[in-house]
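A single protein chain has been removed from this complex, and every other one stays in its place.
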Amino acid sequence: MIEFYNVTYGVDKTPILNNISLRIVKGEFVYLAGASGAGKSTVLSLIYMENLPDEGTVIIDRYSTAKIKQKEIPLLRRRVGVVFQDFRLLMDRTVFENVAFPLRVIGTKSKDIKRKVFRVLAEVNLSHVRNADPAKLSGGEKQRVAIARAVINNPFIVLADEPTGNLDDDSALEIMSIFEKINRQGTAVLMATHNQSLIQRFPHRNLYLNKGYLIKP
Amino acid sequence: MIEFYNVTYGVDKTPILNNISLRIVKGEFVYLAGASGAGKSTVLSLIYMENLPDEGTVIIDRYSTAKIKQKEIPLLRRRVGVVFQDFRLLMDRTVFENVAFPLRVIGTKSKDIKRKVFRVLAEVNLSHVRNADPAKLSGGEKQRVAIARAVINNPFIVLADEPTGNLDDDSALEIMSIFEKINRQGTAVLMATHNQSLIQRFPHRNLYLNKGYLIKP
Amino acid sequence: MTFWFTLKEGLKGFKRARLATSISIVSVAFALLLLGLFMVFTANVDRLIGDLRSRIELEVFLEPVIEQSVGMKIASEIALMEGVSDTRFISKADAANRFEKQFGRNIYEVLDTNPLPPSVIIHINEGYRKAASVREIAGRIAAIDGVDEVAYQEDLLQVIDKYIHIVYLISGAFGGILLVIAFILLHNTIRLTILARKDIIQIMKLVGAKEAFIRRPFIVEGLLQGLIGGIIANALLWMAVALSRHYFFEAVVFPYIFFAVLVIVGVLIGIISSKMSVSKYLKAVL
Partner (left out) sequence: MTFWFTLKEGLKGFKRARLATSISIVSVAFALLLLGLFMVFTANVDRLIGDLRSRIELEVFLEPVIEQSVGMKIASEIALMEGVSDTRFISKADAANRFEKQFGRNIYEVLDTNPLPPSVIIHINEGYRKAASVREIAGRIAAIDGVDEVAYQEDLLQVIDKYIHIVYLISGAFGGILLVIAFILLHNTIRLTILARKDIIQIMKLVGAKEAFIRRPFIVEGLLQGLIGGIIANALLWMAVALSRHYFFEAVVFPYIFFAVLVIVGVLIGIISSKMSVSKYLKAVL
């Protein structure tokens, strides 16, 4: 369902990823570990196609970087939920509208939007700040808004870039249980993380990146 | 050296901090723990005086919120290094210039700036990206730039808001050893963090916040 | 559904970027006001030139010995000719009065008889106030029995004919420059308001919004900026016209179509600029 074939990617002749091949099947839960600057966020960016590989092919669902048309990219992204490392919230609207945005994009009815957003906000413990300005939230609260937005649209895979980095251990456990739950419902999860204790507590397949190379386990 | 006397702070009638009293002495290393949204970042903001208490007094070095003049605040801030949770890098200039900024502010000579910045960048392992655009760095790299900027000016205290949130364990250990080192040199450190394993590995006094209240140990 | 969502989003864009949008509206209003002032100015210059042309008169000198009644018959004959709007008969006595005015002496002081010829002063219809047509009319009149000579300020007419082009050219060039300037100013302002939101545009794209979906509310916002700016410009322009009617000329010309022109120009620039700017940032990220 997600396949990398000998993917190489660089910026300005600096290689960032070298000859990466990997496969994530439907409904799998996979960690992406590696030191700071190893290329984890870059791997994720190739999946939601913010970046395209210099060499090799990335295949996501029925889309291949070899032949995807530019106007198909939004359709791909609606099926992939992303928790960005720097959150990338829409700072010009409320928490509610941030979470609702992926539903607005596909033209969901207002009533359904309201119902779904309320449910997801409750799951991440943010019901009380739904009308707040995201800029004023604490780091962990922003992170949870990003998570809510990533899962609202029932994607087939959620890419989570360090989704517990700004969370205390209790909140991190809660968030992990949310990811476990959506994973049990059939959604694949690819989580870039440094949190070794989480990896040990919730064991799943682990991809390890080192300076742009995928290390065989 | 840092003293909170019955400090209360809120926004729009929502209380965020309630009746906080604490003291951090010269050269101490103190953790500030607590769940997401407990008010850790807000406590730090009262120290560098982005926010002023609604009630009570905060005394930092020779400045008291009761009588500090607005134009003295920059002077205070030059003595307090802050690693912001969201980094707050100057996105319009290079990594080098970001780290150099606190020195420019006090009019340090270019030659000295170069020497000092190079040394600090080497300590946080960022020498190779010194001319990069901060927006393009990985999460952990941005965090290390923020740390470098906080310590460049030999502050008497460094406030670090979740400074290892985006770092893998190895990098986190390295960063911790940097903080330990500057602490040994006499700089106080107040670190808001969720990372229990770090707290256990490097034991120091721990302040615990819960929903805006400081819990007595 | 989508239409209303788009409109609502466009309106919300105002609130979301309140400062930028209000700065932009003020700029739009003032650039359009400028354009409006120039249009009013041009309309008034045009009216003035029309006035000048309407003052053209031909003086037809008749034979000095002609009977007054015959002269008046010739005058009414001329009045019926194509291109002539009206005629006025100047008798020998009227001519003597004019002589005195012009030379400061009564002609009867110097002479016993009045040697001055009677004449007919004629005005020309609007469509015929050009050197060529007037010359043609003068020729036809000169052929009438009893007419001695036809005099008119041919050189003035030629000057008007010649300079009118220059006046219109200058007005046109100035108006063109002004339109370009107003366009550039509005366009730049709207670009800057969207530049301030380029992150938002890029995030929307990364979260799966199609380009059209992102673009539409911004276009609506640009349209509304142009519309509101146009309305404010109209109000200011109307005040300026009312003030100048009160203090300077009551006769300031102000075609109400200008109101529509300003609003339309504002709305078009708003739409085009928003669309161009948003597209730029949409292209900046994959």
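Letters A, B and C mark the chains in the order given here, with residues in each chain numbered from 1 onward.
Definition applied: contacts are C-beta pairs under 8 Å (C-beta built on N, C-alpha and C of every residue); 3 or more make two chains touch, one makes a residue touch a chain.
If you're wondering where the values come from, they're calculated on a predicted model, not measured in any experiment.
Under the touch definition stated at the start, the shown chains contacted by the missing one in the entire complex are B, C.
When the missing chain is restored to the complex, the residue among C:93, C:111, C:235 or C:260 that touches it is C:111. Only one of the listed residues, B:4, B:29, B:48 or B:63, touches the absent chain: B:48. Screening B:92, B:112 or B:170 against the full complex identifies B:92 as the residue touching the chain left out. Residue-wise, the contact with the chain that is not shown comes from B:101, picked out of B:101, B:118, B:156 or B:202.
Listed here are the subunit C residues that touch the chain not shown: 19-20, 23-24, 26-27, 30-31, 33-34, 37, 41, 61, 102-105, 110-111, 115-117, 148-149, 151, 166, 169-170, 173-174, 177-178, 180-181, 184-185, 188-189, 191-193, 195-196, 240, 244, 247-249. Contact between subunit B and the unshown chain involves residues 48-52, 70-71, 73-78, 82, 84, 88-93, 101-102, 104-105, 107, 149, 153.
We adopt the following convention: only the chains that are shown with their structure count from here on.
Chain contact topology: the protein chains form an open path, each linked only to its neighbours in the line. The most centrally placed chain, judged by C-alpha centroids, is A. Centre-to-centre separation of subunit A and subunit B, using mean CA positions: 29 Å. In this assembly, the C-alpha centroid of subunit A lies 62 Å from the C-alpha centroid of subunit C. Centroids built from CA atoms put subunit C at 66 Å from subunit B.
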